[in-house]
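Excluded from the complex is one protein chain; the other protein chains are retained at their positions.
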Amino acid sequence: MKIEPLVQMTSISKSFGGVAALDDVDFQLLPGSVHALMGENGAGKSTLMKILAGVVQPDDGMIRKAGRTVRFASPREALDAGISTVFQEHSLLANLSIAENMCLGKEPLTVLGSVDVAVMEQNARNTLRGLGLNLDPATLVGNLSIAERQFVEIAHGISANADVIILDEPSAALNAADVEILNAQILSLKQQEKAVVYISHRMEEIFKICDTITVLKDGRNVDTVPVAAITPKRLIAMMVGRELAELFPPRPPRREGEVVLSIEGLRLTPDSAPCSIVLRRGEIVALAGLEGQGQRELVRSLVGRYAAHEGRVRIGSRELALPLPEDHGIRILQALGVSFVPEDRKLEGLFLELSLAHNLTIGLHSQHFELAPAGRHRDVIANSIKSLSIKAATPYTPVGTLSGGNQQKVLLGRYLALGADILLIEEPTRGVDVGAKAEIYKLLRAYANAGGSVVVLSRETLELIGLCDRLYVIHDKHVVAEMPAEQATEHAILEAALHR
Amino acid sequence: MSKVGQIFFRANSRHGLWTIPLLVAICCCAGLAAATADFVSRQNVLNLFAQAAPLILVSIGQMIVILVKGLDLSVGSVVSLTTGILSLNAPVYVTVPAAMLMAAVVGLLNGVAVTRFRVHPIIATLSIMGITQGAAMFVRPSAGGTVASEIVALVSGQLFGIYMPVIWTIVAILFGWKIVHASRFGLHLFAIGGGETAGTFGIAERRNVLAAYVLSSCFAAAAGIFLAGRIASGDPNIGTQYAVDSITAVALGGTQLAGGIGSLHGTLIGCGLLSLIANGMNLLNVSAFIQTVVKGAILLLVIALQPRKNIGL
Partner (left out) sequence: MTSRSSLFRAALRIPPSCIVFVVLLVTLWVLRPNMMNPAILGTFARQVVPLGIVVLGQLLVISSRSIDLSAGGIILLVNYLISSGLLYSWPLLPIVLLCLGVGLAVGLVNGLLVGKRRASAVIVTLAINIVLIGLVEYLANGKPPGDVPAEFHALYNLRFWTIPAPVMFWIALAGIMSAFLGVSVFGRFVWSIGSNPTSAHFSGVPVERTVVIAHVISGLMSAVAALVQTSSIAVGSVRFGPELVMNSIAATILGGVVFGRPAEVWGPFVGVLCFALLFVVMTTMGVQEPGKLIVQGLIILLAAIFYGLRSKSN
């Protein structure tokens, strides 16, 4: 007998700003199954699940829930249709109690019309007990540990009485004992004939609790297979295997330059393992790894935007103790010849309504005292526009009107104009087209060849392999492997990152 | 930290740090009782209630708005305009509904400007404050007029042997408690103030914020009715101090101006402390102007102790 699927997604396509995130993807969920969704960073897993959860609307394609065609305009509608999601990002409200968070939007009322705290807390307690948790439902979420918060988040998702439950990296913050509890809970959901989508980077768990695996790559289906028919090795092989495009400039022969920046004994949190990183003159070093493993925090802790637990940074002859002050860590590093290029160019990088010229020269202005005359830096602006081949009508065009690629080049140009010896770059090519990507890679390589050093982190592993000289693989807030880029493969990096 | 210490310092951190102002208030009481015999006299306690009642009313409304990351600078002008409307030559059953209607409209304007047009709450309520103040001065250019005797009786008489200001205070507290701590709406106020994600729980953010501004104005109008009954006339400037006083009282009671953290009892303690200080300085014959200075200094101190993440407004 053929089982009727609970959810049937057909030919789903979605693109963001001209870049396709999903292209003609099919996905189906059977009742009473745990379905793993696998793929590298940016393969489209999160987008697909956000579409199912009503957070994002698809450009094309059809969703059928229990045989009926549905269209979710909001997470609320998806929830009402029985699709509940536990996302990676924390959505719980820190100033409410566990019980209040779990009942928010559908609070039980007393006859007098006030919120029935007793019923609410009893419900929450029951749900938590079901998960094997002994938390007081009256505790404020803000007072919970990260793992406890994660559990409440899961309990919240499950308590919604949904028949489809999406778990996006639920185990990332849990320790082994907690993972056991979670797995038991997932199995019991399965017995209740519910469908669970499980996104995780922990191989072991996938093979332990999942029935089916769907692999996505570059926003397309690779395959859907039963877990019993596949080995971890084959799974990784399915996830990787993209072609290294001809985007990357040639890598000069390796030479051992002097060390310009070294990080020693860095511990991001009190309980994370210490790690050390070295950057030499003229090389591009990547921090690779799966998303959210601490690469970002590592780089940001160098400029004071993340308070690392402890560590020392040596830049040239200066030694700094971490954490650096949040409000002027950037300036301290700039004074030492280190520039930080933030990831989100719209929110953290550019001044969209201000001119190209302002955006390029503001870094230079920052090096001066307030009362100093603001140099026009005509030569800098002209040089930058020329050497970065920024396409803009005049230097006075507002940056917000330029294309993504040109905006990214302006951002890079600002920090290159500072004449820094070291660049720390997050996501150098986020949301830019292929042509601009190639140009940015060329610029970074030229910068390194001229004696600069670069630390780069990116979600795109291939980009890191093609661009860099050396890679550090980060997992669980510390370095788990180091490899020269010419020997690195997606496979090797993924294996190192998934290593447990 | 010991268990007792924990209960005392962060009994429930959503309610803000109200224990310290409570201690200060108790110390103030003890000090004043020791310093002047008048402090514990029946007349003075009654005065204290009469001073505190309108402040409590305005502050409860102010707190509701502050919980949803807002601020209402227009409350003072609503108080003034209410006394103006009540002092018009018309029967009570016309003036009181008219005043409440006016307050609802003012709150609605504030709320619509903030939620629909995304005007910063300070700018929105500042401009509405100007408009309402202008209306107040138009209705009653200078203090005067007579307020209906029913309203005067409602404020100065007794009911079952209890003085009316005390009854007003109790009713205000019960009403405020119901709204903030014992209703779905109140919980949603905390949720909206607590983070960006309240919408994902299915809470209608705009509608609740709008309601918060309307409530704030209505509470201010109630304070206006009380004051009009007390002075038995209208005064276009009587409310001026309440914008700053209510913000001070709310902040003093541990409510965070960033939203999402606060409590009714904290606000009551803040109002009580502020009234106590004013009352004490009166008893000790401190100049009214120095009292203003002290009030400002307290506000400054409280605000400086509430540092935030963002610089600016």
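Residue numbering begins at 1 within each chain, and the chains themselves are lettered A and B in the order written.
Assume a residue touches a chain if its C-beta (ideal position, glycine included) is under 8 Å from a C-beta of that chain, and two chains touch if they have at least 3 such contacts.
Because the structure is predicted, anything quoted here is derived from the model rather than measured.
A.B. asks: Would you mind spotting which of B:Leu55, B:Ala191 or B:Leu257 touches the chain that isn't drawn?
C.D. replies: For the chain that is not drawn, the touching residue is B:Leu257.
A.B. asks: Can you tell me which of A:Lys14, A:Arg267 or A:Arg414 touches the chain that was removed from the display?
C.D. replies: The one listed residue touching the chain not shown is A:Arg414.
A.B. asks: For chain A, which residues touch the unseen chain?
C.D. replies: 327-328, 330-331, 334, 340, 342, 347-354, 358, 361-363, 365-374, 414
A.B. asks: List the residues of chain B that touch the chain left out of this view.
C.D. replies: 71, 113, 117-120, 122-124, 126-138, 141, 244, 247, 251, 257, 287, 289-297, 299-300, 303-304, 306-313
FYI, only the chains that are shown with their structure count from here on.
A.B. asks: Which integer distance in Å separates the CA centroid of chain A from that of chain B?
C.D. replies: Spacing between the chain centres: roughly 45 Å.
A.B. asks: Which stretch or stretches of chain B touch chain A in the complex?
C.D. replies: 12-14, 178, 182-184, 186-188, 190-191, 193-195, 197-198, 200-203, 260-261
A.B. asks: What residues of chain A sit close enough to touch chain B in their complex?
C.D. replies: 75-76, 79, 91-97, 100, 104-107, 109, 112-115, 140, 142-143
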